[in-house]
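Step one of this worksheet: look at the structure below.
All protein chains but one are shown at their positions in the complex.
In this document, chain identifiers A, B and C correspond to the written order of the chains, with residue numbering beginning at 1 in each.
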Amino acid sequence: MLKLNEPMIIVNFKTFIESTGKRAVELAKQAERASKETGVQIIVVPQFVDLAKIVESVEIPVFAQHLDHIKPGNSTGHILAEAVKETGTAGTLINHSERQLYLRDIQSSIELAKEKGLLTCVCANNPATSAAVAALRPDITSIEPPELIGTGIPVSKAKPEVITDTVALVHKVDKSMPILCGAGISQAEDVTIALKLGTLGVLVASGIVKAKDPYNILCSFANATLQQ
Amino acid sequence: MLKLNEPMIIVNFKTFIESTGKRAVELAKQAERASKETGVQIIVVPQFVDLAKIVESVEIPVFAQHLDHIKPGNSTGHILAEAVKETGTAGTLINHSERQLYLRDIQSSIELAKEKGLLTCVCANNPATSAAVAALRPDITSIEPPELIGTGIPVSKAKPEVITDTVALVHKVDKSMPILCGAGISQAEDVTIALKLGTLGVLVASGIVKAKDPYNILCSFANATLQQ
Amino acid sequence: MLKLNEPMIIVNFKTFIESTGKRAVELAKQAERASKETGVQIIVVPQFVDLAKIVESVEIPVFAQHLDHIKPGNSTGHILAEAVKETGTAGTLINHSERQLYLRDIQSSIELAKEKGLLTCVCANNPATSAAVAALRPDITSIEPPELIGTGIPVSKAKPEVITDTVALVHKVDKSMPILCGAGISQAEDVTIALKLGTLGVLVASGIVKAKDPYNILCSFANATLQQ
Partner (left out) sequence: MLKLNEPMIIVNFKTFIESTGKRAVELAKQAERASKETGVQIIVVPQFVDLAKIVESVEIPVFAQHLDHIKPGNSTGHILAEAVKETGTAGTLINHSERQLYLRDIQSSIELAKEKGLLTCVCANNPATSAAVAALRPDITSIEPPELIGTGIPVSKAKPEVITDTVALVHKVDKSMPILCGAGISQAEDVTIALKLGTLGVLVASGIVKAKDPYNILCSFANATLQQ
């Protein structure tokens, strides 16, 4: 079970070809190995079609990338909490900058996830929207300045004030809310700084998925969280 | 100029045929007459194509129904803050339940409106999303349970706890935030209760637009705010 | 392999609880049994998270419910053609009335599916939009009047002219286009009429998914196609 008060690294597989199908399973196994090696929580977030197979293949927590605010019924092409839960998935991202939702639907998705026993990590793009997200009581709030996503320029170095402002505003709304940050995280040092600034970990994607040796980088990220 | 610490009544013209074109101008004039008669602030919110004419026709504040998060440029079919402002419009609704926005875009629209000197009244559907809205620092937060919109069942009577919870949660985030409520408001008594529950006024639509004598109803609503 | 010039029955699992997870696998097996028993093509269309398991469990064609018009990359929460294809899925619905797309994106999704070797069944709501869809060259065009979906009132009986008009307009654009119809199909007779009106089969959902004995109903539907 995921411990919400301990450091964590969430690896978003997005829709990269390097993290699709068999390669997604292989990547999830490397994340599992890094987690076991270091004792640090690592969560993998594969595409919907790969969810079930990855949950079967690894013991670390698996999250979905999105959840629709729907009940069972006439919702062709949507993501049903019950279906996600039945695979053994542990939680879900909500409102990632690449899969945004109306404010109202963010809350509906959080509520649905809670009802079905799925953890929620809700994403926002800046300190003010992060505080808004915190008011909706997800399990985790994650801040990602979209202009840095995929750039290799780490938010923790390029915009440390975004992180400290987010921590301040979010904790004003809910002082126990776990906060992650993401965008451009590619080196262990970026993780170190992120934790120093008050987060509990990072949300990473291309920095791991497109790395030559994801296992090694994940180990270095995990070790960085242990030195705090 | 609108005083944000005094009672107000916002009349949303929506896209009712009774509040379109010439009839919109006529309705705005009745609202103006009720405002002058009672001394209570009444704001009218016509359709985009009627905005300019109504601003020319009345002296009470006029709001737009929505604002897009765009800068001048290639945005065919969208609502530009500069264009709204140039008509003399005083402010805008944002995120009405019939014109919802992504969380991020609510904030962008608020910021754009502030830059251009437009007031913002941001709508939400329940106490938690109202608190989220308040974290984005609009000028006014308005709570409307969508299931009561257009029913004639007033939120202030049917769901008073929705209003008191909203007031509590919003004021925890920003204790000076003006709060309105809406949905089903059709009698002066509904307004009286709304103010007793801690709001600064109401957001009404069909209760006024489809009334036989909008002027009289608006006067009764306005007088109800004076008796607090 | 699906034969596009022979009768077919597509069973859309939507997001019904009766067609989620293990129950989806069981339902797919009943469809497979009915297909083998009658020799009629039956395609099953489960939710994304169930796709891989169902492809492994049955030999009949499996379709996805939707496909996003994306290339591999930064598209968290979206449906990538490559990921769908790698599961062994044979094709996809596009533009179902519950998962509509911009006109431009319908075409992009069709093109992407073709590139990756996925068949496309594109849905439309009336004769004119069906003709528009046919102009985009999918493999199959399916007409479903949305007002009849889930009603049990079969389009083939209630609105036969919708089907004949669709067949006429679509075949004017592309005379070899296979046409299906759906909405309210629940009895073998509805299928018989649908084929008499010029379609090649039906797109069904609740009529099968919520049936007490889906196998028997599917056999009766399949036999109805054989009597033409």
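Just so we're on the same page, contacts are C-beta pairs under 8 Å (C-beta built on N, C-alpha and C of every residue); 3 or more make two chains touch, one makes a residue touch a chain.
This structure is a prediction, so every number in the text was calculated from the model and none was measured.
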Neighbours of the unshown chain, displayed set only, are B, C
With respect to the chain omitted from the figure, which of B:98, B:111 or B:174 is a touching residue? B:98
Looking beyond the chains shown, say which of C:9, C:79, C:93 or C:106 touches the absent one. C:106
Contacting the left-out chain in the complete assembly, out of C:34, C:49, C:64 or C:133: C:133
For chain B, residues touching the missing partner are 12, 14-17, 20-22, 47-53, 64-66, 70, 72-80, 82-84, 86-87, 93, 96-99, 149-150, 205-206
List the residues of chain C that touch the chain left out of this view. 95, 97, 100-104, 106-107, 124-126, 128-129, 131-137, 169, 173
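Simple rule for what comes next: only the chains that are shown with their structure count from here on.
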Chain adjacency by touch: line, ring, star, complete or other shape? line
Which chain wins if you rank chains by how close their C-alpha centre is to the centre of all protein C-alpha atoms? A
When the centre of a chain is set as the mean of its C-alpha atoms, what distance in Å lies between chain A and chain C? 34
Please output the residue numbers of chain B that touch at least 2 other chains, ranges allowed. none
